[in-house]
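Apart from one protein chain that is not included, each protein chain of the complex appears where it belongs.
Chain IDs A, B and C follow the sequence of writing; residue 1 opens each chain.
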Amino acid sequence: MLKGYTLPLSPEGEANIVPTPPWHYSGDVLAIEFWTDPQAAAACLPPGLKADQCADGHALGLFVDWQFTAQDDEFLDPAKYQYREFYVLVDAVWRDTPVAWCPYIYVDNDAAMGRGWIQGYPKKLASVFQTRSFAAASPAAAPIAAGTTFAGSMSVHGRRAAAGRVTLRKQVPELPAALLRPTVNRRYFPRLTAGQHDQPSVNELTMAVNDDFKFANCWVGEGKIALPKTAGEELDALAPMRVGSGYRFSMSCTIKDLKILDGLGS
Amino acid sequence: MLKGYTLPLSPEGEANIVPTPPWHYSGDVLAIEFWTDPQAAAACLPPGLKADQCADGHALGLFVDWQFTAQDDEFLDPAKYQYREFYVLVDAVWRDTPVAWCPYIYVDNDAAMGRGWIQGYPKKLASVFQTRSFAAASPAAAPIAAGTTFAGSMSVHGRRAAAGRVTLRKQVPELPAALLRPTVNRRYFPRLTAGQHDQPSVNELTMAVNDDFKFANCWVGEGKIALPKTAGEELDALAPMRVGSGYRFSMSCTIKDLKILDGLGS
Amino acid sequence: MLKGYTLPLSPEGEANIVPTPPWHYSGDVLAIEFWTDPQAAAACLPPGLKADQCADGHALGLFVDWQFTAQDDEFLDPAKYQYREFYVLVDAVWRDTPVAWCPYIYVDNDAAMGRGWIQGYPKKLASVFQTRSFAAASPAAAPIAAGTTFAGSMSVHGRRAAAGRVTLRKQVPELPAALLRPTVNRRYFPRLTAGQHDQPSVNELTMAVNDDFKFANCWVGEGKIALPKTAGEELDALAPMRVGSGYRFSMSCTIKDLKILDGLGS
Partner (left out) sequence: MLKGYTLPLSPEGEANIVPTPPWHYSGDVLAIEFWTDPQAAAACLPPGLKADQCADGHALGLFVDWQFTAQDDEFLDPAKYQYREFYVLVDAVWRDTPVAWCPYIYVDNDAAMGRGWIQGYPKKLASVFQTRSFAAASPAAAPIAAGTTFAGSMSVHGRRAAAGRVTLRKQVPELPAALLRPTVNRRYFPRLTAGQHDQPSVNELTMAVNDDFKFANCWVGEGKIALPKTAGEELDALAPMRVGSGYRFSMSCTIKDLKILDGLGS
């Protein structure tokens, strides 16, 4: 019998690109809140979600440096299980629940891309970086302290598609609710059979289930973000009309479940 | 309405990681035939396929340099649409049809990985290279001629997992049937909902449908291949007990269909 | 005794980043000729070279896919010895000799970067790609034939810094002289000793010595090139005011010598 959670299933179950959940994550986040054209925000929503009329195009751009582990000390294989991510969240409403919709997300790791597809995060590969903070004092250290600026960047196949900055001003005990809406995604797996290219095998609206959310070292300050026009991407349609606060924080969670909200048809 | 064939669906339909078929490919191939332990060959087969009793563990290792295009001149964006691939094919039987089963495959491109999942090729990312042939004569040119050796290598997250060589001996008008069996794959897309991790949303045995197969510059010669033990991979279970001929050829095809052979249960 | 041509010298002489010459190269080239602002062309010249008054800012942008070998069949380690390059050549005059000066050059390989520094090519790392031509007919094949377009791109640390295209029109027996001027470079190796940062250890004007230059499959057609503004680069100062012909050809040569033209002072 072949074993494993994902392809490739194999005799020992060690070759699969994504090991069996639970999946554990710990990372550092730069989050920049901004307001895009409300029509553009509405235009990227899937069936089942409505525009958030109160949001006025409110969105977030997030850069994350992640470390991942499952049950086999994967964090001791950093070449394979560290990764970096950039994504956008757009305010939306599911039935009467305020949610965050993820239209675009980019990672630099294949296992993270595979997990994303399974969750409904539409991950593509990109080069993603953020300024790190180091403990030994130096002009290169970027201490977590008032006045330090952190920068993030994301490039798709050699084209710079997102850039952000956060300048820390003050530590805060917790993040504002605007950053903590439940995330809604779309699991979507197309058919290749002729005549059925638009009849996906899987097409479900889902809500992320994150256990054990923990936050540490939360700071707020000024944010900047740019989403320049890039061939093959549509991030620029969500370019900021106004930019709000920037945040830097550490975050961890565990994932082993997913809530299916609605089937969207095949 | 959101558009696109794959995630992310988007207002303009330009952001999806894999554009709508047909997909056109042209590439250069190093193929090395070998015989692995027949029990190991049988152990990697999915439900619905039987070991080929006549094959005695016959398998192929293939390195391919690919150029891809869909309908929008994607070949003019080589940073995004050229890619390199290594895969293994194992002889098997579906009902009474001799087929080739793809247990493991590696690419260096996210769009290729996405297409693979949709077809049932269990693609993971790797670094893949092969010696190229250049037209201007030089000790560096590797002409397509008797006596030239071509080498291929594949590394997964920094670990060399496959290496092959083909030394050309003579041009042949066409490839032997052993290289041309129809390829069988498994479309497999798991669920993340708690309690359903082993009940995939999609689990289908499929047969690849390749239109307009063309071959050019087919040569046969000696082959060598090594599949060393590599953490997180099970290629080494298929390591060669005996190595046969090596082939180098150019190949093109178009893909816009897939034949579903059997549902394998959810 | 430690052995090797370059660092790291080592007991067996196998660790050095660049093996001992002769070095053999064979590759495919996209070359686009253009005219930049003559003042910008003059501004990038080193001491010892004068602007070519007849050139009116004439320059070339070149994308090359290279395969390299020295004496140990390095072409059989394609992961290490294939590389891709983009560079600009600007018309200039040394004493009374028309020459081509290389102000900027980018490669995707460390051994190529090391060889470049030794020759005086000021190589930095970048991602470089060009459309390839494959033998098996397909919309993805890009045959070497009238009407086919080839594209090249170059990105530095995630920022697209050059893009070019050549559409083939007709095969030519040889390349025009404007593409074949001797290349002049500057070997430059700085000191780090305090107070001597502007007193380089090596500062020499050099002329490349390429043995056994061979050309094959030379085609001419229309060219396009863009050198967009990119943080940390000054290629854009040489942006085209007018673009001329585009060329595609294969080229090989052997390098084992260098002519020192002038010492430029330390």
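By definition in this document, a residue touches a chain if its C-beta (ideal position, glycine included) is under 8 Å from a C-beta of that chain, and two chains touch if they have at least 3 such contacts.
Keep in mind it's a predicted model, so treat the numbers as computed, not measured.
Peer 1: Wait, the hidden chain, what does it touch out of the ones we have here?
Peer 2: A, B, C
Peer 1: For the chain not shown, which residue from A:Ser127, A:Thr206 or A:Thr230 touches it across the whole complex?
Peer 2: Considering the complete complex, A:Ser127 is the one touching the chain left out.
Peer 1: So which of B:Lys3, B:Arg160 or B:His197 would be touching the chain we can't see?
Peer 2: Per the contact definition at the top, the residue touching the missing chain is B:Arg160.
Peer 1: So which of A:Met1, A:Cys54 or A:Ala137 would be touching the chain we can't see?
Peer 2: Touching the chain that is not displayed is residue A:Ala137.
Peer 1: Of the residues C:His24, C:Arg84 or C:His157, I need the one that contacts the missing chain.
Peer 2: Touches the omitted chain: C:His157.
Peer 1: Please identify which residue in C:Phe34, C:Phe86, C:Tyr104 or C:Phe150 touches the non-displayed chain.
Peer 2: The missing chain is touched by C:Tyr104.
Peer 1: Quickly run down the residues of chain C that touch the omitted chain.
Peer 2: That gives, for chain C, the contact residues 2, 5-12, 14-15, 17, 20-21, 43-44, 46, 77, 79-80, 103-105, 109-110, 113, 117-120, 122-125, 157-158, 186-194, 197-198, 201-202, 209, 231-235, 237, 255-260.
Peer 1: Which residue numbers on chain B touch the omitted chain?
Peer 2: 127, 129, 153-155, 158-160
Peer 1: What residues on chain A make contact with the chain left out of this view?
Peer 2: Residue positions of chain A that touch the missing chain: 24-28, 65, 67-69, 73, 75-79, 82, 127, 129-132, 134-142, 149-153, 155, 165, 212, 214-217, 250-254.
Criterion: only the chains that are shown with their structure count from here on.
Peer 1: How many angstrom lie between the centres of chain A and chain B, each centre taken as the mean Cα position?
Peer 2: Measuring from centre to centre gives 30 Å for this pair.
Peer 1: Could you grab the centroid distance between chain A and chain C? Build each centroid from C-alpha atoms only and quote it in angstrom.
Peer 2: Centre-to-centre distance between chain A and chain C: 39 Å.
Peer 1: Nearest whole angstrom, what separates the Cα centre of chain B from the Cα centre of chain C?
Peer 2: 34
Peer 1: Give me the residues of chain C that touch two or more other chains.
Peer 2: 127, 129, 153, 155
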